[in-house]
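Here it is, the structure, as structure tokens.
Left out: one protein chain. Kept in place: all the others.
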Amino acid sequence: MDESEHATEESSNPHHWFSHLLDRFDEFHARFEGPNTIGNNRTFWAVFWGIFAILLVYPMIVNTFVLKTNTSFFIWVILALSLSIVWGYSGIFNFGQMATFGLGGYAYGVVAINLTEMIGGTVLALLIGVVLPAVVMAALGYFMFYGQVSGLYVAIITLVVTLMFNLLLTRTSGTTIGDAQLGGLNGMSGIPTLELDVVAFSFDLTPVSEYYLVLALMIAVYLGLRYTVNSYYGYVMIAIREDERRTQMFGYDIRKLKTALFSAGAALGGLAGVLYVSWSGFIDPTMFGLVSASLPIIWVTVGGRGTLLGSGIAAYLLQYTSNELGAMGTGYSFIFLGILFILVILFFPSGIVPALRDRWVAWSTTRKQSGSVQEGNS
Amino acid sequence: MGARKSTDRSGQTTPNAHGSGKNSRRRFLKAAGGLGSAAGLSALAGCIGSLGSDDETIRIGTLYDNSGELGFTGEGKDAVTEMFLEEQDYELLGREVELISYDPAGDNTQYQNLTRRIIQEDEVDMLFGALLSSNREAMRPIVNENKQLYSYNDWYEGGVCDQFTFINTTLSSQQRPMIEFMIDNFGPDYYAIVADYNYGTISNQYARFYAEEYGGQPVGEEFVPLGVDEFGSTINDIQQADPDWILSLTIGAPQASFFEQAEAAGLDVPYGSMSNIAGTYEHKTFEPPVMTDTYSCFSYFEEIPTERNQEFVEKFKSEYPDFDYVFLSIVDAYTALQLYWEAVELAGTVDQEEVAAAYESGDISVEAPSGTVAMDPETHHATQDMWLAHVDESHEVQFLDVDGNPTDEPISEQVGTSDWFASECQLASESTWDDPITEQYIPEEGDLTE
Amino acid sequence: MSLIESLFGFLILALSHFGKLALIALGLAVIFGIMGIINFAHGEFILVGAYTTAMGYHAGFPLLLAIFVGGLAAGIFGLIVERLIIQHLYDRLIETLVATWGVSLIVIQLVRIQFGGTFAGIHTPLGSIQYGAFSASTYRIALAGAAIVLFASTYAIFMYTRYGLHSRAAMQNKEMAQCLGIPTKRVYMKTFFFGSVLSGIAGGLIAPTVSLTPDMGTNVLVEAFVTVIVGGANVIVGTSLAALSLGIIQAPASMLFGTLGGYLALLITTVLLIRVLPEGLTGVVE
């Protein structure tokens, strides 16, 4: 729906204050809209805020278990969004996004266990959990991108580095950092929940407040990224993805940009990791295994590369599905998942959300066309 | 009865037919509730939670992998759980028993999700679960947070000291008769090949401690990452060290390739194993004579010659012919149920705090397929008989006594935990339901000798 | 240990690492090199080969015949996968990754349901050779020889058959090949079959040295990928060189720092090599 349509609606609408409100509504969202995202119209935002409203009252209608589980799905969504930026938009095929998640989680765990007594101990842990993966990945990014490594080779290096973390962390069964026992393959447990003590604003995370915190962060990350990809930087990202050499000829320092993007994505992945570990109180090295490392790749591919919405939705639905499959108590869950991946790839090669968007666009244009034909007749 | 009878395996060839019938429908409704709520149909979810609550029914939950790397082990445990419940006619204290089992598929995230689900949604009276220690450690924070009575029953390194957790299985420290036997019969110098992972490294510490006590020492140690199946350099290293025997702490089938490769390389040294045969039946999966002269000391082997055991093995194999070998994990799951039944009957209720008190009474002792198994009140770990198995060149198992003579008796009776752990962990006297201890103690250098 | 002995030990170790890496990587290299397909189910082709070989062997076939049957079984499995899935995904690298990942999940779980956690293995044949106080498995050394034979045969097929010519043409410029009347889809189908057969034979060959488990494919996947990527575009020369150099690096590292050290050395070398030689070892040769 473009502006001309808004105009016609406006003129046909007798309530001026209402159309004024609608304009404000559109104006507010304009900054999040652009050709680089799906959902650039009033209907989308109406549905978006509608779902948000449902999510706001959700804790009042479900039990703790459903709520807790949902919170974890939102955390996975944040992780998926971070990979969507790095890979989907910027074209850096990063197999190590889960490693940023794990690094963030471990960093948070170690700092939080050691500094729980300290005021704001977990806030410091949160910061370190975000910064550490960003720094590590900046170093790795520097190593790769300043050495002209690109494409599939980035995927292999990031995968190999992830597996090295896995190997090293499984070796830590007797290792302690301060009071924190890394625990090897058994993992690190007893990690305190985030406590936000920021001047005059302090609350312990209960399942409900944790849910709201994660929900708010998820929405903020989504909108923030929408804003970014539709801004100047978004176009640069896509330029890098589409044609690196040409972008370079226009005077952009590709190596620097890619390193920065890689590192920013890692910060976001680290944030998700911190939230997750605060949520579960536990983390183990399987986060760095081959299976885990593939998960974000699968979400983004299934949802649709180059769409934030798709990556997020796919992460939510796939995690939900594998959760429920596990709950069915059968040995066939992996078979179901495998078949699901194959079917999605065969029938929605560009991802589920872009496919649905195309279908929606096709449907609404034919409807519009038939509508205008009828008008012409009458 | 209807509810859980439906978990009968339909046709023995497909070992996974859980959750057909009523229960799966209920679960499906729940699933729909969860999904619906996300899609805005959440009004449903609230009332479905209360649908299944029936005070008369006793609910038993199991979380054993049915898929993933250890899927087969978990299937065995779920199968024997069914067999036990059928033997009990799905009744306890005259009340109907319902079994709720999920498949965490070897994924710790799933273990956490499903632990929440089974405690908070299904509200089980007793929870059995976890295969690996890492699964258990993923579960325990949630178990403790919810004050859930919980049984762990798969062989592990030891050290869990937890008000809510009761453990029956073979611990590393309980395998000490093997160390003594090897040193007495083959010599003091051993080479340790150790899975680089908690079970391996911590068991290795125990092994070193007991070896020292019995006058032996390691002449070499190699720590091998899980999943590694390449042992060329290790074999070289062993030949250089020239030990009297090899301490095997290999974990998982890939690492078991060591035996085939050692045999092929012409390495001819006896193995004292703290990880093979009982749990992973290498003498059945490798062609003879690869495992020749392996000595393994556990609380259970399929070959245990007691009448009780032979009946059990025969029954299980006829009901579940997919299982060629009845391994330790299966029997420990069965014994865990026996212990729970006895505790509930003693307490006269399934109230979790009272059942825990019954477990701690010191009167819990059952005749398991492996022999007499008793629950130690202070450590919440089982005290049991240890058998020393010897694998011969045709991969037959004989049981030996301390002198190496064939016997029909365990090598050591009613073996408890290590002295160190017993002194560290005193749950009955120091921990209560409302002020619980929930630790895992890992021996640090020198801890054991003090 | 004398210098000669340790040198000999190193040589045998390097040879056996080379043999294994080369074997597990060859089928993947063929499929990835010619078709540009990331086959995440590669390990499961090895698994199918190994399991079938073991079944054939236990049914009384001589080992070599059993290995041949294993290769064939993997080839047929490959054909099915290609017809059902892969043929719809040519030119879509990432999608094949996810789809083959799906195949891998399915196969592993089906094998587990059908055969359980472990499968009766094959006793390593050929005995051992002695050197001083040390000894090593003859079969492990024979594997390196088998790898060389397989590479040479693959080289011959690519260089001297019509299929080989067509596949090399399709690899360099698929559209042009098609415009010359080369049925590229058929060529791809044959390539997938061929690569699967090679993986199956590799599985059969290593079956007597490892435990047969549903996860055996996953365990070799990373090593296979690393070898192929380090090798670069040239399927034969690149991959064999990569297997050789990685084997030579892994051997002393594992002798000095244990198995973990060897594995880490392999991974670190890979990372450094990719950075220094983005074209892989092929780039150095050509």
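Should a chain be cited, it is by its letter among A, B and C, assigned in written order, with residues numbered from 1 in that chain.
As a convention for this text, a contact is a pair of C-beta atoms (placed from the backbone, for glycine too) under 8 Å apart; a residue touches a chain by one contact, two chains touch by 3 or more.
Operating definition for what follows: contacts and distances are computed from a predicted model.
The listed options are "ABC transporter ATP-binding protein", "DNA replication complex GINS family protein", "Lysine biosynthesis protein LysW" or "Archaeal glutamate synthase [NADPH]", and the UniProt record of the chain not shown names that protein "ABC transporter ATP-binding protein". With respect to the full assembly, the chain omitted from this view is in touch with C.
The chain not shown here is touched by just one of C:Leu11, C:Leu93, C:Ala169 or C:Ile268, and that residue is C:Ala169. When the full complex is taken into account, the listed residue touching the unshown chain is C:Leu180, out of C:Val149, C:Leu180 or C:Val276. Hidden from this view is one chain, which touches subunit C at 165-166, 168-169, 172-173, 175-184.
To be clear about the criterion, only the chains that are shown with their structure count from here on.
Note on chain placement: the centre of subunit A and the centre of subunit C lie 35 Å apart, centres being C-alpha means.
For subunit A, the set of residues touching two or more other chains reads 167, 171, 331-332, 334. Annotation for subunit C: residues touching 2 or more other chains are 109, 112-113, 260, 263.
Those residues of subunit C whose C-beta lies close enough to touch subunit A in the complex are 38, 40, 85, 88-89, 92-95, 97-99, 101-106, 108-110, 112-113, 218, 221-222, 225-226, 229, 260, 263-264, 267-268, 270-271, 274-276, 278. Residues 1, 9, 12-13, 16-17, 20, 109, 112-113, 116-124, 126-128, 130, 133-140, 208-216, 219, 251, 254-255, 258-260, 262-263 of subunit C are the ones that touch subunit B when the two sit in their complex. Contact residues of subunit A toward subunit B in the complex are 50-51, 54, 58, 61-66, 68-70, 72, 167, 170-171, 173-174, 181, 183-187, 189-190, 280-282, 284, 286, 291, 316, 320, 322-334.
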